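Structure incoming, see below.
Only a single protein chain was left out; the remaining protein chains are all shown in position.
Coming up: subunit A.
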């Protein structure tokens, strides 16, 4: 009774063949469906959330809209799947979604062992501190002996103790399992300082009765680069997602935005001409229309516009550009040239 062995081998081989075949066809499958299946968060201020009319918006949502604009010339050809933190990676691995744009931190294990590819960084986040101005603290280095409100069970807790140990400072943690509670205890004075990812601290600050009395300290104690994720072995699709991000950053650098994109097509700057498809055939390289980059900018905007609209000055959150400024303005946002 050894006849099952070849059979099993054939089964395994054919199964792996199927999965390989499938892996190569994400882009084709999307084109056939006519829409992109985009995984977003189940509610995170500024990143992805639904308003009272049920319309989704946020940075993560805009990334998906930009990809749809690039591929179909129409930023609405999307199907959103709100995902919890626990199911997000499985949803991508199992093919339930085509791209995960859900404030996911780029880490080595996710990029390798989990079979995923990060297409870039849409938001450089990091853990920070929110304190009452009355405390008179202007640096995290002066927080020795402080009582710190922190969310339990996240890496936030680990980073916190690492940071205080490395700086040889003492602290008393008060752990909360829900973020609304931690904002309320900061307000009630049960803790001196609240720690979380900086992008979240700004959202927490709005929840306080007097937001102006609180300030986010400049120190960032962990690296949390957030960006869209696709599956391994899906190079065409990966390139498209990656370059959609680069197009938006390049557009900001070249001063092209959703309002002036038509005017800029008359520009004499060769970089702008290539970006907007007036010169060269950069569309063909991706198998897209020649002006796909212009379409992305026109329908969704450049990186700066997206940032301001969702989390920056034009939004209730009012987050500074900081690390997310362009590379030539003291930030980290840098895109390879369109050439």
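Note that in this section contacts are C-beta pairs under 8 Å (C-beta built on N, C-alpha and C of every residue); 3 or more make two chains touch, one makes a residue touch a chain; residues count from 1.
By definition in this document, contacts and distances are computed from a predicted model.
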| item | value |
| --- | --- |
| Options "Amino-acid transporter subunit membrane component of ABC superfamily", "Dihydroorotase", "Ion-translocating oxidoreductase complex subunit E" or "Ubiquinol-cytochrome c reductase iron-sulfur subunit": UniProt name of the undisplayed chain | "Amino-acid transporter subunit membrane component of ABC superfamily" |
| Option touching the unshown chain, where A:73, A:95, A:233 or A:331 are the choices | A:95 |
| Candidates A:45, A:120, A:277 or A:304 - the one touching the absent chain | A:45 |
| From A:207, A:265 or A:321, residue that would touch the chain that is not displayed | A:207 |
| Touch residues of subunit A, complete complex, unshown partner | 18-19, 22, 29, 42-46, 49-54, 79, 81-84, 86-87, 90-91, 93-96, 180, 183, 203, 206-208, 315-317 |
